[in-house]
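Here the complex is missing a single protein chain, while all its other protein chains stay put.
Note that the chains are named A and B in the order they appear, and that numbering of residues resets to 1 at the start of each chain.
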Amino acid sequence: MQERLSYFVKRDSVLHALNPLTKITLVLSIILISFFSPWYWTSPALLLLVIVPLGFSGKVAREYFTAALRLIIPAAGFIFLMQAFFQPIGHTIVFKFLFLDVTQESLSFAFRVATRITVMISAFTLFLLITHPSELMSDLTRRGLPPQFAYVIISTLQILPQMQAKAQTIISAQRSRGMDTESTFLKRIGSVVPLVGPLVFGSLVEVEERAIAIEARGFTSKKIKTSLYEIPDRQSDKIIRWVLVMLVIISILLNLWLS
Amino acid sequence: MAFINLQNVSYTYPLTKTPVLQNINLQVNEGEFVAVIGPNGAGKSTLCYALAGFVPHFFKGEISGSIEVAGMESSKSTLDEWVLNVGLAFQNPFNQISGAKYTVFEEIAFGLENNGVPREEIKPRVDEAMKLTDISNLADRSPYSLSGGQQQRVALTSILVMQPKLLVLDEPTSQMDPIGTREVFGVVRKMAEGGMTVVMVEHKMEWIAQFADRVIALKDGQILLEGKPTEVLTSDILAENGFGISRYTSTAREAKKQGLWKKENLPVTLDEAVEGFTL
Partner (left out) sequence: MKIQIDNLRFTYPTGLEALQGISLTIEAGEQVAIVGQNGAGKTTLVRHFNGLLQPTVGSVMIGDWDTKKHSVAKLASRVGYVFQNPDEQLFSKNVGTEVRFGPRNLGYSKDKIDALVERALSLTELSDKTETNPYDLSPTWRKMVALASVIAMDTPIVIFDEPTTGQDAVNVARIAHVIAELCGAGKTVVTITHDIDFCAENFARVIALSKGQILLDGPAHEILGQEEILAQTYVDPPQLTRLGKKLGMKETVRNQEEFLQLYKNKAR
């Protein structure tokens, strides 16, 4: 049974202590500024001068770099290659690779896209590392998010690993009936239904029971819900959020003004 | 006035034709411990849902007759009110864990949060409930890292913390291993002895015989038999209708036919069997 149920890493840092809404604002601002910026150097700058330092400040740098190696760099690299080779723009051919022409404009475009994606995934990873889902949902619910919405998100996060375990059992059960999961591709396509079928049907029963269980604990009650934990929203949080919104607006205006 | 009063209750689930409950008449007094037995498909779970208000409020469907529980009446009270008075637990502990909380403590507090209990009150109430069910040492664990028996106790604690007047349990030990079964029965017994009104569906006859005040035998949506455990559990009617019975009972019945069991009443527990068979 998996103990690590979310990507959140508990550390004692200024970043962690921010209000959840501030954390969302921070991450969204970084992503929006990266996307709206007209200059190609904005995204790398955000990455090296904002995200990585924040990672160190939040004491989650090691986890971030692990994710970067495993996911972010391969993803960004792949996108860069795809855009560079298969999205011919402009005419300044820089070099040829087999039958593909690579232009300077393509390279420039690919760089921009790849770095933006890197910023996006990095910011999001950082967010997951410093935010406890429960706290986030509690705070959002307090601010008016429907509790059902919050519930769906958190329970999915928790139940996914369990569903993975269930899927494993289903695979084992069907393999035990002679289903071949190790051979030809066609055979493996044929094994989708025996694997997905039980997962879906079996889950329906569980979902209904869980719905009854949370109903039995007043989940859909119209009363105003209280929260076990107090999540502070300090003056500094509010100031930071306003500053970030200002930066995003400036970035958008710059974009409009320069293009 | 009976604490639980079901009069001529019949119920059919939506999109089905056969009523799952047919003309159920049942009265239970406050503080009683009633066990419900019956083959699969008898309507036991539906009866539990009816006592907990989910039939008809959650499942809709067709209902007739009146259901009164703890001062509430089915046609007048909403499900929100019902769940405050009736706690419901069922077979699979995994499906009773909300998934919304990361620690056992938070999981138990969930019901209190939903009902707007002030923050200062939540912690002491959760602490107390955990002491009652002996899971205080599990407070910081993830509910998903626990054994079946532990999870079931967490589920029970999560409802007990809401201080219900009636506890309805639908086969809480069916999926437990022997240790888990013991743990769960321990909690149930403690609640019952503390004066809680309990209605529990169970298959384990020996335990029922020792701790239940009354037994209701359900089959095909109807009450076949009801009365004291010793009467019901040794009745020939059960044997004829495919109910599981204690091996002591079935062996003594056979022994009686062969003239080897001399007593009038058949045994349900080990001690009764020993007493009757001792020469």
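Basically, a contact is a pair of C-beta atoms (placed from the backbone, for glycine too) under 8 Å apart; a residue touches a chain by one contact, two chains touch by 3 or more.
Just so we're clear, the structure is a prediction, and the values are computed from it rather than from any experiment.
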Of the residues A:D101, A:D180 or A:E208, which one touches the chain left out of the display?
-> A:D180
Could you please point out the chain A residues that touch the chain left off the display?
-> 166, 169-170, 172-182, 193-194, 196-198, 201-202, 205
Chain B residues touching the chain left out here are 38-41, 91, 147-148, 171, 174-175, 177-180, 182, 203, 206, 242-248, 250-251, 254-255, 258, 260, 270, 273-274, 277-279
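Please note the rule applied: only the chains that are shown with their structure count from here on.
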Between chain A and chain B, the Cα-mean centres are separated in Å by 43
Contacts from chain B onto chain A in the complex sit at residues 52, 54, 58, 79-80, 83-84, 87-88, 90, 92, 94-102, 106, 109-119, 122-123, 142, 144-145, 155, 158-159, 162
In the complex formed with chain B, which residues of chain A make contact?
-> 1-3, 5-6, 132-134, 137, 150-151, 154-155, 158-159, 161-162, 206, 209-210, 212-228, 230
